[in-house]
Every structure is written in C-alpha cells, then in structure tokens.
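Other chains of the complex are left out, but the ones given are in their true place.
Which chain is which? They are A, B and C, in the order written, and residues in each are numbered from 1.
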C-alpha cells in the first residue's frame, strides 16, 4: 500500500510539474478570488481585515475544488483509472497517493496565498504554531475529503459540476474551523490546544479513515 | 539574427535611459523641494505616475501589435513576439505601480492598500495581463497561441481607459489627474513639473530598452525554433529511409527488403 | 483531368511539429485512393488538412476548386470526414445526432431514416444515446450521418475499424455507388483487404509526404516485398 501510494503520488506530481496546472492557473485563480471578494465586500476599510481569515479559507476551498477535479481528471483521460484496477494497484494506495499529491500542491498554494492576504487585505500574521498546525490539518482534511468526493462524482457524465455540489457542504466545517482557528491565532488568545484545531484534526483523521475504507468500494462500484 | 543597427540602437537607448534616470534621481532627490503637506514623500511623484504611464504605453503597444497580427495582411509572428514582450514589460511596470503606490499609500493614507476604484482597477489590470501571460504559457501551436493571446490582450486593454478614468467616474481616495488631465495643463509648476516630465521621459526610455531587450531574446528564441523546425522537417522527411534501414539491418537479408517505390 | 484535390509541396506544422513535410498529391473525380503508410506517417494529418481542419503552413492546396490556404472554411461543407473521432454529441440519440448534422449542413432532412436503417440503426438503437453505444455502433451513427449528407469528397480514416463484416459490406457498396456517381474517396487503411471497395490507386505516406504512388496492381507487389520478418524472439 505505501509503495503504491508513493507510486501514485510521484506520478501525479510529475504530471503537475509537467503541465504546471496548479502553479500557472489554480494559484492565480486563488488570487483573483481574493481580489473579487474584496470587490463584492468592500463596505468599510475595517471589514476586509476582519473577515480576512474567512476569505482566505474560502479562496482555499475554491482552489481545492479545482485541484481535486484535476486529480480525478488525470485518471479519466483515456480511462487510466480502469488501468489502475487492472494492474491491481492497492485501493488504499491510490487514495493515499492522490491525497498526498493534492496536499502538497494545496499547501504550497496556501503559503503564497497567505502572502497575498497580508499584502492585499493588510492583515497581520501571528500565532505561528497554531496557524501552521491548523493549516496543516485543514489542508489534509480538505485533500482527503476532496479526493473521496471527486472520485464519487467521477462516474457521472457531468462531474465538473457535481464535485462542487458534493464537496463544498462537506468541506464547510473545515472552512469554519480553519477561519476560527486563524482568528484565534491572530488574536493571540489561543495555543496549540485550540478547540478549533482539535476539530480540524478530527476532521482530517475521519476523512482519511473514511477514504481509506470506502475508496476501494467507490472505485469498484 | 537582428541587425547590428538594431543592437546599436538598443545600446544607445540603454545608455540614454541610464543617464536620464540618473538625472531624474538627482533632480528628484536633491534639487526639487519637499512638499508643504507631504514633505519628502512627494518625491515618489517622480516615479509613481511615470511607471503607471509606461504600463499603459506597454499595453498599448501590445494591443497594436495584436491587431497587426490578427489582421491577415500584416500577419507576422514578429507582431506576436512584440505583443508578448511588451505585455511582459507592462506587467513589470504595473507591478511597480502597485508597489510604489503601496509604499506611498502607507504614509499618505495610513494603509498599504484600500479598495479604491483606481487601485482596484489597477489590480485588475495586473491580473488581466497575468491571465494573458498564463494563456501564452500553455503549450500550443504558435499560430493558435498568437491568435488567442492577441484576442485576450486586446480585450484586456479595455481596462486601461477605465483605470485612467476611474478617478473621474467614481469618487476616489486616489489623486485625480494632475498631469495628464483633460486640459493638458499640469497643476504643478516649475522644477517639479520639469522633473516629473523628465521622469516620464526617462521611464519611457527604460521601457524602450527593456522592450528591445526582451524582443531580441524572443526573436532569437523564435529563430532557434524556426531553425529547429527546418531541421525537424528534414529529419521527418528522412523517416521512411531510417525505417527501412531498421527493418533491413535487423533482418540481415538483402534479398527481400527492397524499399517500396520512392 | 480536372483536379479535385491538389496539394503542392504542403507543409503543415501542428503543435510545433511538422506533421506534413512537403506533400504533393493530386486526385480527380471518381477515384478511390488508398492511403497507406506506417503509424505516425501523417495519414490522419493529411486527411485533416484536406478537410480544412489543419492550417496549412506552407505550400499551396486546392480542394474542390477552393484555395484552402486562403479560405480554409469554404470547401468544408462539401467534404465528409470519418475519422478516429466521430464528432458526435454523446448525450443525444443516434437519430438526433444525424438530424443535427443534416440541419447544420443544410442537407435534405428526409434522408436520415433510410441512412440509419441502411447501417442497421433501427428500432431501439435509433433512440439510444450515443454514450451508451458500443464502439461499432458509434461508428455506425457517424457513418449514417455521412451517408445522409452525401458529400462530394469522402475522407475515410480507417473506416472499417470496429465495424462488423455486415456493416463493412454496406459501407463498401454504398461508397462504390457514390463513386460511380462521381464522388472521390481518400481511404486510409492498414488492412490487407478492403472488401468490395477496390482502390483505383495506392499512395504511400512516409515522414509526412508521399513516398509512393502507384496503380493497385503494382502496389500489391511492392507491399509484399517490404513486409518484415517476424520478430518473435525479441520480447518473449
């Protein structure tokens, strides 16, 4: 399983390095989302700073939709996913590999996006340990849930539109908890023991487990 | 290869822009007086409006070159390269506008950034041309890329007049037209106006120099590509012989391996 | 002889690769030209260039009297292409697809039913969405649309692949009838036999240009001689 996971993750990251979809397109898109939010919500100068963590996680959420759609699209071209079944690749390995590949891409994206938030919204950053930990687990949770749900949607002929529908409601706890955890981190009131962080950890663990358990059935079903 | 004349011109433009920028710096930092209200900060006026203006100029050149490519009678891959080079320089100058504006904004308005109409439309301009460059960066047929990016570049240019007019159309925090105002009579005077004018000229020269440099690189890359293409054509034309040899050698039998009629 | 397809030193660059490298070709009315050549030789690219789907980079090319270098769109609607892709809407039924093609080409809509019936798309299949069809059935839908459109120039890129022997017969005999009525056919095929569709000429494509052009009888002889020996020992 670990071996297969490494194989899949390496393949997906190689394809990303070659096509640069995340770097050249999803990342700029995330920035555009940041700008557009500012457009739509520009009421008074303080507002944006106040809701900055929420907007950051919204931008991450929309980017992660694109990211997981892309990871599934890779397997749908020329039915490569069926190939994985024929080759007897371990189901858990496929799941883990995809999660790792998505995680790596999203995490890098978030680092850059954070810079954007600081510059565009004039947010201050602080509470690093909590911030880092919450980002880590939130991203892990998003990746795990995203890969599972986009695979669920992939059988449909209209997967592009089904993924957001299925995934966004599921991911909204991450959105909420990520936002709150960041707010806590920024206000400096909380440490690693933050309850929102705990929620994020639970979410990540649950979705990793669910994915590991059910991914096989989704692939076979 | 570009002609020697081109290279000499480029070097001349380069040296001139160096001298001009140096003069602007001297005038801007030491000769001109500080402002009554803004103090030393006012010196940014010799940089910030000129770089914004040069960004407009760059996108204007991109648009003209794009039209020339789209129009069948003047179609030439050089226009595409020019459009791309100019857009790249334009993105750099738009970035500089944003940066110098932000630096100015912090002391002047108390914030690095605010969602004022001028600022927002400028940010959009930046993103629009980033999109243009992203569209160019996806691997595609050179003609197809040229057509598509020309269209994207032309459409993006619509934002330029909007940025310029934004201070008029919306009530904004940002300075309204001081220099490039409708009556074309600058509202600042004396050596400040002179220095500002010099700033415009010197950054225009810097732009010209960067553009020439970028265009030369692009056209050299294109020449390499063209040469590679010629070579690829010849290689591909030889494919049948190679194919034949491969079969021929492997079989080690001269009798039954005659090439089909060529 | 009037020339329906006339390519002179045509170079086509697609995705920065020269798929055609100076191709010369002429075909007149009533010909069935078999286009052969190794995988990747440029056969599909040649057909797509004739159909006006690939931009011609250099050289001159006329199709059905139209200069397709200057006006790539002007001959297209008189040309029929049956290729690796079949241009079908997967969520429409066979009948809807055929009707769409007829409307789009402003052809006589009454031919749809008989064309579909002739390839065996009647009853359940006529109202089945293309996405649910087998490989051969899809091809039949594309074929039916082509038959109903009745173009002047037929570009058939491995038309027999995935068709069963009965449908092959239908295709062959119909195309023969069209040719008798003046249509021209360019047929790409790797198969040794082509049923009753007997080519009048064989051209061989290699490295993006024509490397062989002969009447059928000569070609058969030539083909026999280049057939390579088996290489079974190699991979086992």
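One rule holds for everything that comes next: a residue touches a chain if its C-beta (ideal position, glycine included) is under 8 Å from a C-beta of that chain, and two chains touch if they have at least 3 such contacts.
Small disclaimer: the values here were computed from a predicted structure and weren't measured.
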Copies of each displayed chain within the entire complex, written as a formula: A x2, B x1, C x2
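Note that in this section only the chains that are shown with their structure count from here on.
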Averaged-CA centre spacing for the pair subunit C and subunit B, given as whole angstrom: 45
Gap in Å, rounded to a whole number, between the CA centres of subunit C and subunit A: 46
Distance between chain centroids, defined by C-alpha means - subunit A, subunit B (Å): 34
Residues within subunit B bordering two or more other chains: none
Parts of subunit B lying in touch with subunit A, wherever the complex brings them together: 102, 111-115, 120, 123-124, 127, 130-131, 134, 137-138
Interface residues, subunit A side, partner subunit B - complex: 20, 24-25, 28, 31-32, 35, 38-39, 42, 45, 48, 119-122
Interface residues, subunit C side, partner subunit B - complex: 11, 13-18, 21-22, 38, 41, 55, 204, 206-209, 211-214, 218, 222-223, 225-226, 228-229, 231
